[in-house]
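Yeah, one chain of the complex is gone here, protein chain that is, but the others are all in their spots.
Entry: subunit A
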Amino acid sequence: MERITKGEAVVKLTDVSFQYEEKLVLDQVAFTLERGDFVGIVGPNGSGKSTLMKLILGLLSPTKGTVELFGQPLSKFRDWSRIGYVAQQVAHGAGGFPATVREVVASGLVAKVGLFRRLKAHHHEKVRDAVERVGLTAKLDQRIGSLSGGQLQRVFIARALVAEPELLILDEPTVGVDQESIEQFYSLLRSLKEENGLTMMIVSHDVGVMTQWVNKVACVQKKIHFHGTAHEFAHNHEQILTQMYGDSVKLLSHHH
């Protein structure tokens, strides 16, 4: 498998629109994620940022436009183990599930190992490595119900990492995680990016904390209103945010 070199597009959206029933959620969006990027996607509720993520994950298909992953059109892309996904934690409700940390993390290998095949010794080693990477080796054989919110989130990171993806996509990863764990969590992500060369994309409404850690920021509100470095964003964020939220306010008052 050929790895994409720096600067090349890992994800490329061209002229993408998405319509849900009567509502236009995304309007002719162009968006590129380059190898090595650590991008934060921000936007108010209902802005289309989750839709953008789902389009990249292949959970939705665009109404118009094209989505390319690693240079291949979405319809032809099969190499799903190259993309790791960490969903919003509250959506899981997984605490009561009778599985151990080891079993959950191993399930991240399902795409890589392939249908009808069973996990071999080297796969189990990968599971141990991924659990160690997120600092939960001591909890390896405990039921996930006994973990805290922050620890459970790290289990899901390990599950995404175990297949050694090149792109990691995280949806609202810090919802339901306590303040102290959030810091730990972002520094873990940063070290993953630096040591493993991962490309990362975080979708979050928590603009304040996230934008301190990422390299680039994209603001979504039906269109992409800003896409630049985190540095630029920090300098102009008030203007950018009023522009975005202001738009939505205008839109509302127009209706009434």
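List of remarks:
In this section, a contact is a pair of C-beta atoms (placed from the backbone, for glycine too) under 8 Å apart; a residue touches a chain by one contact, two chains touch by 3 or more; residues count from 1.
Heads up, the rule we're going with is that contacts and distances are computed from a predicted model.
Of "Acyl-CoA dehydrogenase family protein", "YtkA-like protein", "Zinc transport system permease protein" or "1,2-phenylacetyl-CoA epoxidase subunit B", only "Zinc transport system permease protein" is the UniProt protein name of the chain excluded from the display. Across the entire complex, the residue among A:S47, A:S81 or A:Q221 in touch with the chain not shown is A:S81. For the chain left out of this panel, the touching residue among A:A9, A:L119 or A:L188 is A:L119. Contact with the omitted chain, checked across A:E103, A:E164, A:D206 or A:E232, is made by A:E103.
Those residues of subunit A that touch the chain absent from the view are 57-59, 78, 80-81, 83, 85, 87, 91-92, 94, 97-100, 102-104, 106-111, 113, 115-116, 118-119, 141-143, 159, 163.
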